[in-house]
Structures are given as C-alpha cells and as structure tokens.
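Subset of chains shown; positions unchanged.
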Amino acid sequence: MRIGFIGLGNMGSGMAANLLAAGHEVTAYNRSPEKAAALVERGATAVTTIADACSGDVVISMLADDPAVESVTFGDGDTAGILTSLPQGAVHVSSSTISVALADRLTAAHAEAGQHFVSAPVFGRPEAAAAAKLFVVAAGDPAVVQDLSPVFDAVGQRTFAIAPGPKTANLVKLSGNFLIASVIESLGEAMALVGKAGVDKQQYLELLTSTLFAAPAYQTYGGLLARREFEPAGFAAHLGLKDVRLLLAAGEQLEVPLPIGSLLRDRFLSLLAGGGRDLDWSALGALAEWEAGGARPAPD
Amino acid sequence: MRIGFIGLGNMGSGMAANLLAAGHEVTAYNRSPEKAAALVERGATAVTTIADACSGDVVISMLADDPAVESVTFGDGDTAGILTSLPQGAVHVSSSTISVALADRLTAAHAEAGQHFVSAPVFGRPEAAAAAKLFVVAAGDPAVVQDLSPVFDAVGQRTFAIAPGPKTANLVKLSGNFLIASVIESLGEAMALVGKAGVDKQQYLELLTSTLFAAPAYQTYGGLLARREFEPAGFAAHLGLKDVRLLLAAGEQLEVPLPIGSLLRDRFLSLLAGGGRDLDWSALGALAEWEAGGARPAPD
C-alpha cells in the first residue's frame, strides 16, 4: 500500500522501517527532518510537508500527545493538516496514545470530510516496535480495519479489532498503560519491603516471574526497577503522567473512580518534582523505597 | 519420610494426598476429624491428638492464621502442642501464611527446644495444591531445608530456598499475596472503566492476557472477575484481609509505607462490611464497578 507516515520518534521510526520491509511504499514526514535519513536509506521518500505525506491510501500518525496530533491533523496557522490534505475515501490511522475526547473529535472531523478515521494504538516498547512485535488495538469501521490488515501485520505480532467506535481503542490503550504503571507501583512497594528486610531484589524478581507473575510486564519493568536502570528512557516519566491524566479524564467523563490511577498521578508528580521528568517511567516504582528512607530516583 | 500433617483444609488435604502419593508415611491430624477420612483411604493414619502427629521426622502445619498456628504449636490449656511433643532434632515445617512476628517467635521457641523450624509457605490455589503444582518458598537452616527436598518436591513444582531466617519466607509470601491482590484491584478498576464504555470484559481480558499480562495471576483472577464468579471461594475475602493486615504490620515494623497495601485493606473492609466475608477474594476487584454505580459484590 501507499502509506504516509508522520512522526519518526522512538516508536514511529521502527514502525515505518517495518512497513518498508514488508514491501509498502512509505512517504515519511517528521517535524525535525534529520530523523528521516535512516528511513530514506531503507527506501522511504522523505517529504517536508504534511500535505505531501497525504497522497496515498493511508496516512499513519504516531506522535507524543494530543496537541501534536491536533496540530498535524487540523493544521497550524498557514500549514495544511491531514484533514485538508487527505483524499476522500483515504484513511487516517492514529497510533498515538491520545485522549478519548480527541479521538471522538477526529472521528467526527474525518467523517465530515469524507475520509475514514481508525484508532490503532499499540502496546510495546521501542525494541518491540523495531522488531515488529507490537500488539495493535484497532477500532473503526470494520471494513476499513479489515483492509488495513497488511499494515497492522507489518508492524505487530497480533491485532485486536474491537468495537467500532475508534475512541474505544484509545480507552483500552490508556487502560493498558494504567495496568503497566500499576505493576510498576506494586512491584516497587513489594521490593521496598522485602529489600529492607534483606532479600535480594533480583532473586525475588526471579521467584515472582517464575510463578504467578510470569509475564512480560513483570519481567521488563521489574528488571529495570531491580537494577535501578532508569536511563535512557524507553518511555519517559512525563509521558506516563500524560497517560494517567488522560485515563483519569476518561474516568471522570464516565464517572468511574480510579483510586490506583489517582495514586499513580500523585507518584508521577512527585517523580517530576524531583527532577525525574525524563527518566524511564519505571522510576516511579523507586519512590516507595525513597519514602521508606532510601535514595530518590534522580538523573545521574 | 515419616511426616505428621496438621491442618486438612482446602490446601492441606491436597498437599497431604500428594505426600502419600510420593510414598511418604503420613500421620494426619485435623481439629474436625471427619476431614481425615479421605486421606485414610489413600493410606494415611488418622490421629486425634497433636502429639500423635509429632512422632516422625517432620511435622507440617498448614492452618488458617496466627492464632491457629500458635495454638497448635504452643498447646492450648491441657492439650500438648508441637513444641512439647516433637522429638529433639525433628523439624516443624510451617506452610501457613502467618505474620513475620510469629515466625520469629516460632524460630526462637523451637531452637530453644532443640528442634528445627522451617518456614515454607506456598503459592497456589487449592487446584494447584491438589495437582502438586504449588510453588514453595522455603527459609531456615540451609542443611535442613536441603534435607526436606523430597517433601517439597512432593507438593510443589518448584522450591525457592531463600535467605536463612525463616521469617523472610513469610514476608515474601505476604508480599506475593499483596501483588496478587494488587492485580485484582487494578484489573477491577480497568474493567470498571472499559466496561462502562461498552467493551466486553472477556474480550478485554483475552487481549490483556495475550500480550503484556500473559501470567496466571491475570488469567485466574481476571476470569473470576469478568464472570463475577465469587462463590465458592478458593481463598476467602476475610483471609485476604488477614494477609494484608500482616503485610502492613511487617511494613510498619520495617518503616515502609505501602499505599496500595493501605488501599487494599480499606477495600477488604468494605467488602466484608457488605456481607462479602466468605466470597472469593477476587470479589475485591468488583468494588470499583460498585463505586462507579454498578452492583455490590454480595453472596447469592
């Protein structure tokens, strides 16, 4: 397929490379153009405007937050956005982790413009993006989602098509990040406790992940936590805060109290207030030890 | 080996049966003697006093809580307990989930009496106990723990020998139950949120457990939660509360704040106050939905 790709950060560059590897024709756009160079070597066409990335069947956006997606979609001052550039009948696939409210707004705007909108956020860290091992959660018009299979197959190991409203995929993605952050916090509390009693954290983690907690979330984040390996960030703390904020906003709109969500929000703020903005979000789990008299997680 | 077994509840009866199946000679004691009948059919000798269960190399106790273990060990009024019945050099293996403080007291008392004390709590529900699939966390004198391998191998799929002080095993066990309860609570919040947005909970759980959360804790408790299947209890809510209480007490002694632990304590109290004392502890996860306007988890 002819695919435009907007946003070549940690995640997007790996996804775009895998689209090329699967034989798709990729036109790549990034605000800082130097990031496109590596992709051009693999066969991509680099473009310098959003409009130029919108000439194919599909444009995929993979950006950091709501404002970035809004700016790219609706344009910014004199710069044309996806909405005015994409042909009728083409699809905007949003893989960014954005708010439920923005997903709703994008759905309506693209429908009005005669275009399709599909939310397809992904689970996985940059290593998984590079290895085409992401999990894709896709929601939108079932026929359109079906047609996008070659795209999703190129970037992920499995696609979950859920109920038609695109925003549902965003809610599920936010809830998944919430569950990961809950693992980080609960592991952090448990390690602070057994660690202060003299138990070796690595051995403890091996015990956990050999038994009831034999899951990637525990292995990955537990390892980072046991080794206090918070730099470089696979996913930065301030992005973790953003996701909790969006989760709580969705909870507020649906009138669902989320006490662990609230705790995580406070934890992220504490992490940022102590200088941890750009640490990996697993550093959140080290706050329990800090509150128990240990060292504060902070940049080197 | 010649093994006495005290406590034939949901967990103990399965463990004792597997000891018999592995060829050990088992003398079984239970406060309510009718529970021993099934074991006698498999070759056990039923006895009516604790003293009679203490004539072998090892006596294993598997009971509900601290008071039960105290009563069985130290005796009760005119009834002799393990401490005065067990031969010098023999071992008391405590598999109950008890407090760190009691583990310390038992360690000292048995040492003074010239006996050994090993803490060997287990991870796994009654089904796992019946299938010899438990995970055993053992702590005590390394040589003694080593000698007990045939016992642990008979009841579990793997044994983790950790640092020598017996109480460490109890702390690790409590922290493990804390992590499970954290999974129940965080899944409960996530399901309350996506459920209110119309996502099917079973499909949601399948997505989670196919990806980052492919672990028994998520599969087991997520399934019970999605189906609201809280009876009969594999592990009753009031026992869950007891374990959180012991965890918080250990945290207090070590000066470790445990905010998720505190939340779980409040949740369990709410569950009990609503009549859920004997429901499976996974019912705790349904409180999030209740607070969001749904039905209270309650006995049929």
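Here the chain labels run A and B in written order, and each chain numbers its own residues starting at 1.
Following the convention adopted for this analysis, a contact is a pair of C-beta atoms (placed from the backbone, for glycine too) under 8 Å apart; a residue touches a chain by one contact, two chains touch by 3 or more.
Predicted, not measured: the structure shown is a model, and the values here were computed from it.
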Could you work out how many identical chains the complete complex has, if 2 are displayed?
-> 4
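By definition in this document, only the chains that are shown with their structure count from here on.
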Distance from chain B to chain A - Cα centre to Cα centre, in angstrom = 38
Complex contact set, residues of chain A against chain B = 123, 135, 137, 158, 160, 162-163, 168, 171-172, 175-176, 178-180, 182-183, 185-187, 189-190, 192-194, 196-200, 203-204, 207-208, 210-218, 247, 250-251, 254-261, 263, 288, 291-293
